[in-house]
Each structure stands twice: as structure tokens, then as C-alpha cells.
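Sharing a structure below in C-alpha cells format, with a few things to ask.
Every protein chain except one is present and positioned as in the full complex.
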Amino acid sequence: MLALIIRRLALGLVTVWLVSVIIFLGVEALPGDACTAILERDAHGEALAKCREVMGLNTPALTRYLDWSGGILTGDFGLSANGQERIAELVGYRLRNSLLLAAGALGVGIPLAIFLGVIAGLWRDRWPDILFSTGAIFAMTIPEFVAATILILIFAIWLGWVPAIVLTPADAPPLEFFPEFILASTVLTMLMIAHVMRMVRASMIEVMAGDYVQMATLKGVPYWRIVFRHALPNALLPAINVIALTVAWLLGGVVVVEVVFNYPGLGRLLVDAISDRDLPVVQAITMIVAITYVGVNLVADILSLALNPRLRSHQERGA
Amino acid sequence: MSTTTPAPRSLRILEILRAMMARPSGAIGLTLVAFHLALAVLSPWIVPFDYMAMDATITLAGPSPAHWLGTDHLGRDVLTRVMLGGREALLVTGTATPVALIWGGLLGVYLGLKGGWRDEIAMRLVDAFLALPGILPLLVLITVFGSGGEVLMPTLAFFFGIPVIRVARAAAHEVVARDFVSAARARGHRPLDIVRRELLPNVTDTLLVEGAMRWSWMLLGFSALSFLGFGVSPPKPDWGLMISDARVYMSLAPLGVIAPVIALSTLIIGINLSADALAKTLGLDHSRKAVI
């Protein structure tokens, strides 16, 4: 058990390391660097050289990679491109806001998705299934920005319940951007429910057709007890990893939602940074998102190891 | 027990299409997709106005006999721009999807057969790429190299091919475990022959369904890029861009937003319904799988 967790942890670290290499090399390969971005038209001759010296861009790539990655390990992401702001500070509140958004969507979305998925799976091809499944297809396919636009159209413009465009500073207390929070997390939750529900449904259908459900029926176990005690745990266990993968993937897509709603989170910062060619900030945010992604998957791995008796003893036999 | 007659490959496609049309989701989906494809091909000849023609006197107008869907903030005809607005998206994603499917699919199947250290390394790299926030590499490349089709197409094909590797590899793993692959290995066929004859025919169904889903997600991604201002550059008409532009005037001229929203949504829903019907037709709808 422990050996397997250590193995997963090691793999996760390898992935994070690879991400850092990809990001660093990717930025290296781009034409121009932080100094050309800051100096813009003045980026030539002595000014450029001086700037590079100040920013430490003259040193070999390997040294800079080690400096940069070493900094990340201690939580220091360095300075933004204009050399004025510490990235760690820039990111701090926005990370909090983004996590808040994700937590809201997950907290509502996952239980609801499981509930709807179970219902749709049990009533396969009958009206609850058709209703939820079709709904899910719509929710999955309508682009986030379209859904967001429609919500703004309805709630801000026609109903006037929330202001259409607001600019809340990132460090404001969460209550101040509550309207944006509600709208943005609604869009995210819808997406999340759609994806996860479809998976739970498929899993449930598979399990309900299984031999042990038939056996439980012929043992005289009442229907709902079969559903909750025999079927549901077996339907959810193998789905944990898949759900985590989906959730982690959706969290990466928060970018668009944040931009649409002007939500003061990491995503909007990322888009702004790209527009400003603020590469250090882009690198930093990418690393944070990647670490979150790997972390979510790791948690799911360990969770399913801990909960699934079959995986657990497979491991024991192997060790 | 089944007594269906065997069908050659070309007929099989027709058969699948017919079976898809027999399902409500397939019928609606395929019709929507066909409509959009026809519109994309024919629209340059049937649009009522020049898409660039501005008329400063009638900006943000409502529907009128001349402009059925009204005009935008520059006085351009919304109907014309909506009809033309899917061409770039369909062209780019329509070429990038097959490319992504083929390179990701082939590599994934090969890794699934070979296993070993190559597989281990490749999968770590795939994991690392998937850990990057979806849209980011696109945004960075576009800001640097511009947003022309010649940049977008290969970029989308590359990044959308990565999750396909994973799916194809998993599908190949299931097939590799079966005895007919062992039999082929024991006979001494070359790995590429085994991929071609034994593996690919058994994973194409999975890949087809995958491809249909990927196409819709790629369209979503493409439109999101345009919406964020990183995709199609003005004055070319594009739905994502139009929604983004018209959003500001949403209260004055809602049709400017609603029309491209409907166009984009119908296309994507069409693709998704088709993919759903395809999966059901091929009997692949009740397997658990992740979006990536």
C-alpha cells in the first residue's frame, strides 16, 4: 500500500518536473525575452544589454532554469516582467479566488452529478435518462463564453439582478464579488455535472448488468438496497480516477469563464499576462495550474487505492 | 447466431450512417452538421451583403426587411456575417481534427503494442502536456506567431492529438491482451503489420467516436480563442469574435449576440448528437472514459 502511494507520488513529481522543463524550454524557444517585452522599441544596443544583465538573462539557460525551479520550490516565483511586482504577491489573492470558484463548482457539482448519473443509469433509455442525458449534451456543448453571455443577458441585462460589468480588485473580500462568483460557478458547475454525470451513468449501467447485482436480486435483497449497497460503491470506485481527470481538465478551462465574468482569478491574470507578454507571470501561473492538476489526480489515485479492496490487496501481494 | 451478411468497408460506412439516421439524436445531429457544412461551402454566393460593407447610418439596428437580423456596431449586416462566420472555424478544425486523430491514434496504438520504456517515457510526457491548462499553449503560440490558419491548424492538431494518444493506447491495450494478437506475434509478423492488420481495425470504432467528440471540443476551443481576441482577426467574420464584439451592445441589439450564439451552438450540438449516435450505433456508449 505504502509502496504504491510512494510510487504514485514519485510519478507525480516526475510529471511536475517535466511540466517545468516544457514550460521553460517553451518560453526559451519563443523569439524575444522579458527585456524585449519591457523595452519594446528601445530593445537594442546598450539598453538591451544592460537590462539583460540586471535581469540575469545573460547567464546560461541551465543556470536560469535551476534558479527558477529552485525558486518555485521555496514558493518564490520571482518578479514580473516589468520588474516591479513579486509574482507570489500578484498571484496570492487570485489563487484564493480561483480555488474558491473551483470549490464552489465541485461542492455542488459532484454530488448532484452522481445523483443525476445514478438516476439516469437506473432508468436507462426512459424519460429521466433521456432528459438528463440530452441536458448534459447541451451543457457540454454550449461554449462557456456562450453560456456566460446568455446568463449575463438574462440576469444582468433583462432582469437587472446583478451588475453586468464590474471590476473588483483581486484582494477584495469574497463577498464583494459574490454576483460574479455565482454566475461563474454556475457555468462551471453545469459543465462539471454534464461530464461527470455521463460517466456515472455509464458506470452504473455496467454495474447493474453485473452478475453480483443479479445474485443480490435472487438473494432477495430489496431494490434500493441493491442500488446503494451493492451497485453504487462498485460504480463509483473505478470512476474516481476518471472523475478526477475530468475535473482537473475542467479546472484548466476556468480561464475563459473568468475572463467572461471579469472574475478576479488566476485565469484572467493569465490572459492579461499573455497580452502583456509578461512571460514570468505566464510561467508561474502555468506551473501552479499544472501542480494542481497533478495533485488532484494524485489524491484520486490514493483515494481509490484506499477505498477499493481489490486494488489494495493487489498491492499487498506485489510488495 | 447473427446472420447479417458481411459488408465491404465502403458499404459499412453507409450502413453506419443509416443506423445513425434511425436514431433521433443521429437524425437531428447529422442534419445539423450537413446544414452547416453546406452553408459553409455555399455562403459566399448566397449572402445578401458584402460582409465588410459598413453603413454608419444604421449601426446596431434591429431587424428590418433589408437586414433580417439587424446590423452590428459598425452597421454591417448581421445575417451575412453569421452565414460566413463558421467558414474559418470549420476549415481549420475540419483539417486539424483528422490530423490530430491520425497522429495521436497511430502513436497511441503503437505504444500500446510495444510497451516498455518507450511507452513509459511517452506517457510521462503526455501527462505533462495534459497538466498544462488547456488553452495556454495555444494562447502563447498565437501571441507570438499570429493567428492565421497556418499557425492555428498545426497547433490545434498537435495539442488535440495528445489526449488521443491516451485513448488510443488504452483501446490498443485491450486488443493486445487478446489471443489473436499473441497468435500474430507467435507467427512472427512485424510490429507494424500487427498494428495495421490486427490492432487498427479493432480500435477504429473507438477512434471514430473519439474524433467526433474531439472535433466539437476543438470547435469550442477555436471559438473561445476568437472570443478572447486571439483567434480570427477582424474584419473577418467569426462567431466567437462576433459574440465578443456584440456583447458590449447586448442591451441595445441582443440579436447581434443571439444570432451567432445560435449558429455556433447548433453546429456543436449537431456534432455532439452525431457522436453520441455514432457511439450508440457502434455499441461504445456504455464504457467509462474520461474526456482526456
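The letters A and B name the chains in turn, as written, and every chain counts its residues from 1.
Just so we're on the same page, a contact is a pair of C-beta atoms (placed from the backbone, for glycine too) under 8 Å apart; a residue touches a chain by one contact, two chains touch by 3 or more.
One rule holds for everything that comes next: contacts and distances are computed from a predicted model.
*Asks:* Refer to UniProt and select, among "Peptide/nickel transport system ATP-binding protein", "Cell division topological specificity factor", "Cytochrome ubiquinol oxidase subunit I" or "Sulfur carrier protein ThiS", the name of the complex member that is left out.
*Replies:* The correct option from "Peptide/nickel transport system ATP-binding protein", "Cell division topological specificity factor", "Cytochrome ubiquinol oxidase subunit I" or "Sulfur carrier protein ThiS" is "Peptide/nickel transport system ATP-binding protein", the UniProt name of the unshown chain.
*Asks:* Out of A:Pro60, A:Gly75, A:Pro173 or A:Pro222, point to the residue that touches the absent chain in the complete complex.
*Replies:* From the options A:Pro60, A:Gly75, A:Pro173 or A:Pro222, the contact with the absent chain belongs to A:Pro222.
*Asks:* I'm checking contacts with the chain that's been left out. Which of A:Arg94, A:His195 or A:His230 qualifies?
*Replies:* Residue touching the absent chain, from the options given: A:His230.
*Asks:* Could I get the residues of chain A that touch the absent chain, sorted low to high?
*Replies:* Given the touch definition above, chain A has residues 3, 209-212, 214-223, 229-230, 233-234, 237, 308-310, 313, 318-319 touching the missing chain.
*Asks:* Contact with the hidden chain only, please: which chain B residues?
*Replies:* Touch with the absent chain occurs at residues 1-4, 6, 178-180, 182-189, 197-198, 201-202.
Everything below uses one rule, namely that only the chains that are shown with their structure count from here on.
*Asks:* Counting only Cα atoms for the centres, state how far chain A is from chain B in Å.
*Replies:* One centre to the other, that is 22 Å.
*Asks:* Which positions of chain B touch chain A when the two form their complex?
*Replies:* 25, 124-125, 127-137, 139-140, 143-144, 216, 220, 223-224, 227-228, 240, 243-244, 247, 250-251, 254, 257, 261, 264-265, 268-269, 271-273, 276, 285-292
*Asks:* So in the complex, the part of chain A that touches chain B is made up of which residues?
*Replies:* Result: residues 11, 14-16, 18-19, 22-23, 26, 30-32, 134, 137-138, 140-146, 149-150, 152-153, 157, 164, 195, 199, 202-203, 205-206, 238-239, 241-242, 245-246, 249, 252-253, 255-256, 259, 267, 270-271, 274-275, 277, 282, 285-286, 289-290, 293-294 of chain A touch chain B.
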